[in-house]
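Here is the structure we will look at.
What follows is an incomplete set of chains from the complex, kept in their original frame.
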Amino acid sequence: MKQRKRGLFIGRFQPPHKGHIKAIQNLLAKVEELIIIIGSSQISHELDNPFTTGERICMMKSALDEAEINPYKYLILPIPDAPMHSIWVAQIFSYTPPFEMVFSNDPLTRRLFQEAKVKVYNIDFFQRKIYSATEVRRRMLADENWKILVPKVVIDIITQIDGVRRLNELAMTDSPFGRRKVVH
Amino acid sequence: MKQRKRGLFIGRFQPPHKGHIKAIQNLLAKVEELIIIIGSSQISHELDNPFTTGERICMMKSALDEAEINPYKYLILPIPDAPMHSIWVAQIFSYTPPFEMVFSNDPLTRRLFQEAKVKVYNIDFFQRKIYSATEVRRRMLADENWKILVPKVVIDIITQIDGVRRLNELAMTDSPFGRRKVVH
Amino acid sequence: MKQRKRGLFIGRFQPPHKGHIKAIQNLLAKVEELIIIIGSSQISHELDNPFTTGERICMMKSALDEAEINPYKYLILPIPDAPMHSIWVAQIFSYTPPFEMVFSNDPLTRRLFQEAKVKVYNIDFFQRKIYSATEVRRRMLADENWKILVPKVVIDIITQIDGVRRLNELAMTDSPFGRRKVVH
C-alpha cells in the first residue's frame, strides 16, 4: 500500500462555519488526506452543542461539496469524548486510519499529541473572533445576522431542521435535558 | 387485546408536590391509563436531585393512594437519561407500553415527541411558581414552610428518611459528590 | 407513614407465563405489597431475551389485570443488570421502596440477599419444568403449543407484536445482533 500522508483536524462543528471551510482548504495543500474529526459526537440538544452528529456530518459534507473540495482528499469521522485525555488520544488512534500530523491551536490538544510523538501545527483561522461557532450560536439566540458566518448549504440545512428554534427552545426548557449537562 | 388509551406524564419528581397530584387527577380524565415517568432515574444525592428513584416511587405511589386514585389507572416507571434527545425518546418507547399522547409544557419535550408523531398536550398546573419542586427544595434549605406544598404522605416519607438534613448536607459537602455533577 | 410490608419477586419474564401469575397470587397472601422486578431490563432482541422491557411490563400488567389481582397490591419495576452481584443488590435498594423479604429459589440470589440481611423465602412453582419461560420460547421455535403455557392476554400481545416471528428471525439472523450477546 502506498501510504498516504494524512493530517487530523479536530472540532465540534456546532455548526461548521466559513472559517472552518477556509482552514480545511488551506490544510489540504499540506496533506494528501485530511481526517476531519467531529468531536463530542455523543452529545446534542445542549445550548453549546445543539446539533446531532448526523446533522453536523451532513452540514460539513455539503459545505465541502459546495466549496468544490475533492472528496477523495478528506474523511469525516465522529469521535465520542473519553473520560481521560490520554485515553481520548488512544481512542482516536483506534478509530482513524494512521495519520502523521495534527492541526490545532488549542494548547492542551497540542501538548497531548506532542507527547504521543505526533507533529502538531498551528491553524491560521480567518478573523477568529467573528468566524466562530460560539458567535454563530450567540447570534442565533440574539436574532442577529448569523447567516453571513456560515456556508450557504449550512443555512439551508439549519433552516430545514428548524435549528434556530431548537436552540431557542434549549434556552427556554426546564426539562431535565437541554439546559443542564446530559450524562450517558 | 383491547388496546388501552395511554398517556405519558414525565417529571423528575424531586420531590412530588401537590401540583403534580392535581395534574395527574386532571389527566386521568383524558386517558384510560397514565404512564408516570420518573426521569433522570440514575441520579440522586445532588442538590437538584436529592432523592433516589426508590424514594421518589415510594412518595409518588403513597401520594396517589392518599388521593384515592385508582391504581388500575396508572403505571409508575423510572427512565434514565440518555446522551441524545432522539435516543431518549427511543428509549422511552422501548421501556414503556405503547402510548398515544404525551402531556408536557416543556417546549423541547413537546417538539421531540411531535417529531416522533405522538400527540402532545399542555398541562394546566395550579399556581406553577409556588407548586414546584425547585421551590420545595429552596424552602427546605431556607428553613421555610415547604410542608404546605407537598401531600401529607410525602412529608412523612421525607421526615422518615431525614430528607431535609440530607439536602442540607448536600449543600455543605465538599466531597467529590453532592455539590458537583456525579457522572456514571 | 404507616409502613407497608413489602416483598420482592425477581424475574426476567421472557415472557410471563401462568406459573408466574400463580406464584404472584400466592405471594400476595404473605405481603401487603409485592414489588415485581423485571430483571435484565436493558436487554431485548436476543434468543434468550426476545422482548423489550415495555413489552414485558405490558404483558405482566395485562396478565395481572386478567387474573383480577388488585393493582393496589403490587408495583412493577424494571432493573438493569450490574457488573457485580453486590452492586446489583445495592442498585435494587436504590431503585425500589423499602422491602422486608425476597422470594426466590435461585441459590445465588438467595445468598446475596441473605448476606444483605434480607429474609428470603422459597417459591412453590406449579409444574416448574413445563411452566417456564425457557419452555415457552423452545415451543415457539419448534412450532409446538406454547399458548397453553401463558395467560390469554399474553397470547394476544405476542400475536400483536408478531413475537413468534421475531424469535424465529433472531434464530436465523447473522447480523451483529440477535444471536450474539449485544453489549452496551
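Labels A, B and C are assigned to the chains in the order they are written; within every chain, residues are numbered from 1.
Just so it is clear, a residue touches a chain if its C-beta (ideal position, glycine included) is under 8 Å from a C-beta of that chain, and two chains touch if they have at least 3 such contacts.
Nothing here was measured: the structure is a model prediction, and the numbers come from that model.
Assembly remark, whole complex in this entry with 3 chains visible in place, copy number of the identical chain is 6.
Here, only the chains that are shown with their structure count from here on.
Common neighbours of subunit A and subunit B: there are none. If each chain is reduced to the average of its C-alpha atoms, the one that sits nearest the average of all protein C-alpha atoms is B.
Taking the mean Cα position of each chain as its centre, C sits at the greatest distance from subunit A. Subunit A and subunit C have Cα centroids separated by 45 Å. Subunit B and subunit C have CA centres that are 25 Å apart. Residues of subunit A in contact with at least two other chains: none.
Taken in their complex, subunit B has these residues touching subunit C: 1, 41, 44, 52-55, 57-58, 61-62, 65, 70-72, 75-78, 93-98, 153, 156-157, 160. Contact residues on subunit A toward subunit B in their complex (touch as defined above): 42-45, 52, 83, 166, 169-170, 172-178, 181-184.
The residues of subunit B lying in touch with subunit A in their complex are 10, 12, 39-40, 42-43, 81-86, 88, 104, 106-109, 111, 181, 183-184.
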